[in-house]
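For this depiction, one protein chain was excluded, whereas all remaining protein chains were kept in their positions.
On to chain A.
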Amino acid sequence: MFLAQIHVTYKPSILDPQGVAIKNAMHRLSFNGVDAVTQGKYFEVTLNADSKDAAEEQIDTICDTLLANPNMETYRYDVKELANQ
């Protein structure tokens, strides 16, 4: 069993209005040193696969087809093998 920890975030070229709203709220809280905020999504996926490579291959496809919209988002992930339970 493998655990994939996946982050999906907007590409730098995309305006993220939620990130801007959160940054403004931080400024209202007097954290005036905050320069920029990007909001993203975090997923944990546990999956069966024959190897770590095979698991990463599946996660790539899952990200490309479902979890991220390649038009405006990018993703990165980390896959690790879970100890047998």
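Following the convention adopted for this analysis, a residue touches a chain if its C-beta (ideal position, glycine included) is under 8 Å from a C-beta of that chain, and two chains touch if they have at least 3 such contacts; residues count from 1.
Everything that follows uses one rule, which is that contacts and distances are computed from a predicted model.
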item	value
Name under which UniProt lists the unshown chain, selected from "Phosphoribosylformylglycinamidine synthase subunit PurQ", "Calcineurin-like phosphoesterase domain-containing protein", "Protein-methionine-sulfoxide reductase catalytic subunit MsrP" or "ABC-2 type transport system ATP-binding protein"	"Phosphoribosylformylglycinamidine synthase subunit PurQ"
Touching residues on chain A - with respect to the absent chain	13-15, 17-18, 21, 41, 66-67, 69, 71-72
